[in-house]
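Excluded from the complex is one protein chain; the other protein chains are retained at their positions.
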Amino acid sequence: MTERELREIVARLHGELTRYGLVAWTAGNVSARVPGRDLMVIKPSGVDYDDLSADNMVLCDLDGVPVEGDLSPSSDTAAHAYVYRAMPEVGGVVHTHSTYATAWAARGESIPCYLTAQADEFGGEIPVGPFALIGGDDIGKGIVSTLTGHRSPAVLMRNHGVFTIGPTARAAVKAAVMCEDVARTAHLARALGQPIPIAQADIDALYDRYQNVYGQRPSPAPSS
Amino acid sequence: MTERELREIVARLHGELTRYGLVAWTAGNVSARVPGRDLMVIKPSGVDYDDLSADNMVLCDLDGVPVEGDLSPSSDTAAHAYVYRAMPEVGGVVHTHSTYATAWAARGESIPCYLTAQADEFGGEIPVGPFALIGGDDIGKGIVSTLTGHRSPAVLMRNHGVFTIGPTARAAVKAAVMCEDVARTAHLARALGQPIPIAQADIDALYDRYQNVYGQRPSPAPSS
Amino acid sequence: MTERELREIVARLHGELTRYGLVAWTAGNVSARVPGRDLMVIKPSGVDYDDLSADNMVLCDLDGVPVEGDLSPSSDTAAHAYVYRAMPEVGGVVHTHSTYATAWAARGESIPCYLTAQADEFGGEIPVGPFALIGGDDIGKGIVSTLTGHRSPAVLMRNHGVFTIGPTARAAVKAAVMCEDVARTAHLARALGQPIPIAQADIDALYDRYQNVYGQRPSPAPSS
Partner (left out) sequence: MTERELREIVARLHGELTRYGLVAWTAGNVSARVPGRDLMVIKPSGVDYDDLSADNMVLCDLDGVPVEGDLSPSSDTAAHAYVYRAMPEVGGVVHTHSTYATAWAARGESIPCYLTAQADEFGGEIPVGPFALIGGDDIGKGIVSTLTGHRSPAVLMRNHGVFTIGPTARAAVKAAVMCEDVARTAHLARALGQPIPIAQADIDALYDRYQNVYGQRPSPAPSS
């Protein structure tokens, strides 16, 4: 894949964030690692989703420093970059403040596994990461420490929002879409009573089958 | 109706699932029995809704085995196929994880009949089926055992989602749309207090009238 | 206005029901009285919203009997017709099962006046009408007896849905849109605590001002 093709893919994937209502104004972002190079492509800061194109995506090194052009990358670039440095198997990262998932994050609660679709995609609960301020490596560290050794490709960062990872940017976008879908259904289920948990053996069977059928995600990275 | 026309109908009906917000990513599917033959047409696995067309629908036998082409059918094909084998009056099957209906399913609760529209379309409560793992006939058996002898064309499969049936694929899609509509309204009604149940005699009168006026659905199949 | 223009207006106004998400499948309908004649124009039964046009609107007399063409009118035609017979100042009627309003209707609860926009448009609470079976004049009678002498152009028919009236079909559609908007906000306000009621004198002042500024609705009909 050329860098040009990757820019087009990343620009276009932002359309899935708006299609599923995961983002307001300019608040979410998608990035992808340039295969085989220590580079990443990410959304520019503060540009409307309608105006994104291959041309205005920002190419950065894995410290989050732009390597060409005049546009500033997303203000969340440091967190994306930290993940790429620490988790070599990750090819795409997505960040949103999607509503229901962020509501769980505001309570600091992980999402229990009430749904077979959650067992398939997330392998169990969706975990909560620590509160962290923007502006250094704290958010990145919180994402990596929570997701390392965990089946879930999504983490709810406390009082903040969602980060998802995947072998490709598209897989990370899928995880962001499914995370909000699961968060919404689990919210509604619990709003009127107590959902029935799924037995751990059934969660394991569902996850194993789904990963084999679709099998596009490598095993979790060793602790960084 | 030719097989070609049926492929076009099934492809296009997926557009109703996205229009009404019943599906996320590639998670729901529609199928139709080929009239007079032991064949069915179903969504291919993992293809975006935007990319569905008559050409990429998958023609399968009633064991769920593709009879032509290279595309794999939906991972839910076994459940659809089981329903067609067990319920000869069924011409269409739909599966979704629509949010509100699935929230009831996560609690293992049937939806009581609080609405005249529910009495019309479902003839009373919308029932819950058993927890079942994907990969064999368990889901299909759960659908058939729950819907056989029941007025409702929709079943909430526990911790999973919705399956609906109909004499045609279009009727099954309508039932999926109405199931989510009813599930959402019933959820909201109960969130702030106790809805007023509809008397059984009134439910019966509404259902009888609706079936006669629109009268397109045959009587329930005998126990399989 | 010609009958042709009225058909176009009524067909097009159904687009507002879908735009605001007030209807699922084919479940809501708009009608208008033909000015100066004992006739009404209404949606055909069971036709998709996408397929509505001036040509397939159904012209009926005020007993709900079609006076030309082959299409059947909406199954709610008897209720619309009853309203036109009993309330000569009404020029348009709308029926929906919009979600939040219908949730209040399922509990048999009127919507208290928590919002200045509700005071403006509805002059206070939105009332509940009786449970009534379709197929005779019961629904029409319930609408008329509830709205006669009441400021509100909307009634929540118990376990059923919303009917709204207006001097024109457009005004009735506006009332249907605002009814759902008010029902949703009031639901959410009450979900987390106790909303603050608006004092009756303030409701009166708001309603009087709004009716004078926009002043397109005649005073309520005398009891029928």
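Letters A, B and C mark the chains as written, and numbering starts fresh at 1 in each.
Criterion: a residue touches a chain if its C-beta (ideal position, glycine included) is under 8 Å from a C-beta of that chain, and two chains touch if they have at least 3 such contacts.
Here the structure is a predicted model, which means the values were calculated and not measured.
Peer 1: Which of the displayed chains are touched by the chain that has been omitted?
Peer 2: So, spelled out: the chain left out of view touches A, C.
Peer 1: Of A:Arg12, A:Arg85, A:His150 or A:His187, which sits in contact with the chain we cannot see?
Peer 2: Checking the options A:Arg12, A:Arg85, A:His150 or A:His187, the one contacting the hidden chain is A:His187.
Peer 1: Just name the one of C:Pro66, C:Pro127, C:Pro167 or C:Pro195 that touches the chain not displayed here.
Peer 2: In the complete complex, the chain left out is touched by residue C:Pro195.
Peer 1: Kindly state which of the options C:Val10, C:Ala79, C:Ile126 or C:Val177 is in contact with the chain not pictured.
Peer 2: The missing chain is touched by C:Val177.
Peer 1: Taking the full complex into account, what residues of chain C touch the chain not shown?
Peer 2: Residues touching the hidden chain, for chain C, are 20, 114-117, 174, 177-178, 180-181, 184-186, 188-189, 191-196, 198, 202, 205-206, 209, 213-214.
Peer 1: For chain A, which residues lie in contact with the unshown chain of the complex?
Peer 2: 24-25, 27, 46, 75, 97, 99-100, 102-104, 106-109, 131, 133-135, 158-161, 187, 190-191
Definition applied: only the chains that are shown with their structure count from here on.
Peer 1: If you average the CA atoms of chain B and of chain C, how many Å lie between those two points?
Peer 2: From the centre of chain B to the centre of chain C is 32 Å.
Peer 1: Where in chain C do residues touch two or more of the other chains?
Peer 2: None at all.
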